[in-house]
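For this view, one protein chain was removed and the others were kept in their places.
A and B are the chain letters, set down in written order, and residue numbers restart from 1 in every chain.
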Amino acid sequence: MKLRTIFRFELAYQARRVSTWLVFAILATVAFVFVSESFLSDALYAEFFLNSPFVIASATVFGSLLWLVLGAATAGEIAARDVETGMHPLTYTSPVSEAEHLGGRFLAALLLNLLILLAIPLGVLLAVYGSADPELVGPFRPAAYLTAFGFFALPNAFVGTSVQFAWAALGRRALASYVGSVLLISWRMGASRP
Amino acid sequence: MELQIRNVSKSYSNGVQALKDVSLTIPAGMYGLLGPNGAGKSTLMRILATLQEPDSGTIRLGDLDVVRQKDEVRKTLGYLPQEFGVYPKASAEELLDYFAILKGIPEKKARKEVVEALFRQTNLWEVRKQKLGGYSGGMRQRFGVAVALLGSPRLLIVDEPTAGLDPAERVRFLNLLSELGENSAVILSTHIVEDVSELCTRMAIIDRGEILLEAEPLGAIEEMRGRIWRSVIEKSALAEVEREHAVISTKMLAGRTLVHVFGEASPGPGFERAEPDLEDVYFSTMAGHIGRRSAQLEGVAS
Partner (left out) sequence: MYYLGRRDVAALLDVFGHLYMTSDVVLGWSPIEKGTRLIELEGGLLQSRLVWLGVALAALAFTYTRFGFEHLAASAWWSRLARFGKHGGDAHAPTPSGSDIASTAPISVPDVRQAFGFASCARQTLAIAWDSFRSIAKSRGGLVVLAGIAAIAVIVLPQNFENMGTPLLPRTEYVLTFLTASVTQPFTQWVITPLFIVLYAGELVWREREAGLGEITGAAPVPDWVRFLGKFLGLSLILAVWMALLMAVGMAVQVRMGYYKFEIGLYLKVLFGLQLPEYLLFAVLALVVQGTVNQKYLGHLLALLAYVVIAFAPWLGIDHDLLVYGSAPRWTYSDMRGFGASLGPWTWFMLYWGAWALLLAVVATVLWMRGLEGSPRVRLQLARLRLTRPTAVAAATAAGLVLALGGFVFYNTNVLNEYVTPFERAERQAEYERRFGRYANVPQPRIAGTRLHMEIHPRRREVEVRGSHHLVNRTPVPIDTIHLATAPGVQTGAIAFDRPATRVVADQELGHATYALRQPLQPGESLRLSFAIHLKPSGFRNSGVGRSVTAASSFFTHDFLPQIGYDPRRELFKPSERRAHGLSPRRLFPSLAEVKAGGDVTGEAGEDFTGSERIAVETVIGTDGDQTAVAPGLLRRTWIRGGRRYFHYATDSPIGNEYRFFSARYAVHEERWTPRSGSGQAVTIQVYHHPRHAANLGRILRSVRASLEHNSREFGPYPHSFIRLVENPGSGMGAHADAATVDYTEGFSRYNPADDPTGLDMPFAVIAHEMAHQWGGAYALAEGAPLLSESFAWYAAMGVVEETYGRAHLERLRRFFRQPSPIPPIRQSVPLLRAMDPYAAYRKGPAAFFALREYMGAERVNVAFRRLREKQRAGAQAVTSLDLYRELQAVTPDSLRYLLHDLLAANTFWQLKTERASAQQTAAGAWQVTLRLRARKVTVDPAGVETEVPMNEWVPIGVFAPSGPGREYGGTLYLRPHRIRTGQQTIVVTVPRKPADAGIDPYLLLIDLERFDNVEEVEIEE
């Protein structure tokens, strides 16, 4: 099936890029620092376990905000590479429907971004079991990680990738995706502040 | 001003050796650099245009060291790369004016004169207000020529300039170049033999990074006199002829095949003496009958 071929090709192509792995590494580091420095507790009186659902969810939300900016080029590149490299006369004339062309690419971008976002729980786990005072670590609850990923990382990746993909595919510039991200961020920071 | 290239070598990180110990002397006037695709022409041109670094060797332009004194070289340089783009949303006039400033023509009036003259010469005057994004390939190429000619360069490097031009444009462009060749060094790289034969006072043939022949076109053709034989044969006979003779080129001619063979004496019946042209020089050189490759082959043989 063509969609699957496109999907696999994109995934493999992006996996070879340094930037992809760099974003992964940055996110893991940030999650690690976020949890081990536990900066949030500064604003609070009391303590909580480092691996409480609250901390994990906070790290996930924060990490996905960062991903939105740092990882914007991934979806953008996938959406606009054909045009940017001048390949489009070849790909556009191949017997692939627009749905397959866009669908395969979008799914690849989404999956790749989700894989990149896995860096966050990885960073959290490293912080919790790597460097923290065991006294601060509560019992391991898979649900805490799953809910954080499912309720925040997953929808955020979907929303972010969709917007980035749309901007880049329609703007036919990879970094147009970044403009989409920045506008979303500014929306978050400006239009609806707490 | 004379350009001296001495023992220049260049290899890429993927292992391809683009230039092998190239030495050339290029005087003022038109100089043709002839070679097939991938011969190393563009590499040499880019090195001359200060955009790439040789691994070894020296290049001097008059008193200037091209490798080390890039800024000085650039002041006398006009360069038309093999491939280039434009800002699609800028008009030709805006962009040429912009480049005129970059080329060191700060004064507005002078710039205006130059820009106008160049537009007229490249026959773009009528369309100078158009956005470059709407230019055809040939127009874009002529625009590139105009940019390269800005500031009356004393060293003009044009890499495959005739590629996108239609025959009329090509003629006009080559005329322009030969005008310039009267007081500048113009280096023209091409894989089209006619470009060189029509214009260049000197030429070099390059293949796989090596200079195979450095000569004056007319002299080289003269030397070939009596060594080129032609025959028109059936296509089916080609294989046999190739096996028995030093075939340097084949060409389709009204459904049959025209063969040129190199030989000090007549290769036999059916062959007639051909009036040599630069193409024969080129193919003989490439085939190793003359030039450096022949010397190498002899060296191996002995």
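As a working rule, contacts are C-beta pairs under 8 Å (C-beta built on N, C-alpha and C of every residue); 3 or more make two chains touch, one makes a residue touch a chain.
This structure is a prediction, so every number in the text was calculated from the model and none was measured.
Although one chain is not drawn, the whole complex shows that of B:A49, B:L64 or B:I187 it is B:A49 that touches it. Across the interface with the omitted chain, subunit A contributes residues 17-19, 22-23, 26, 30, 33-34, 37-49, 52-55, 57-58, 61-62, 64-66, 68-70, 73, 77, 83, 88-89, 92-93, 98-99, 101-102, 106, 133, 135-136, 138, 141, 143-144, 147-148, 150-152, 155-156, 158-159, 161-163, 165-167, 169-176, 178-179, 182-194.
Those residues of subunit B that touch the chain absent from the view are 13, 46, 49-53, 68, 70-71, 74-75, 77, 79-81, 83-89, 98-99, 101-107, 110-111, 113-114, 117-118, 121, 123-124, 126-127, 130-131, 133-136, 138-139, 144, 147-149, 151-152, 166, 168-169, 171-172, 175-176, 179-180.
The rule we apply is simple: only the chains that are shown with their structure count from here on.
Computed from the mean C-alpha positions, the centre of subunit A lies at a distance of 51 Å from the centre of subunit B.
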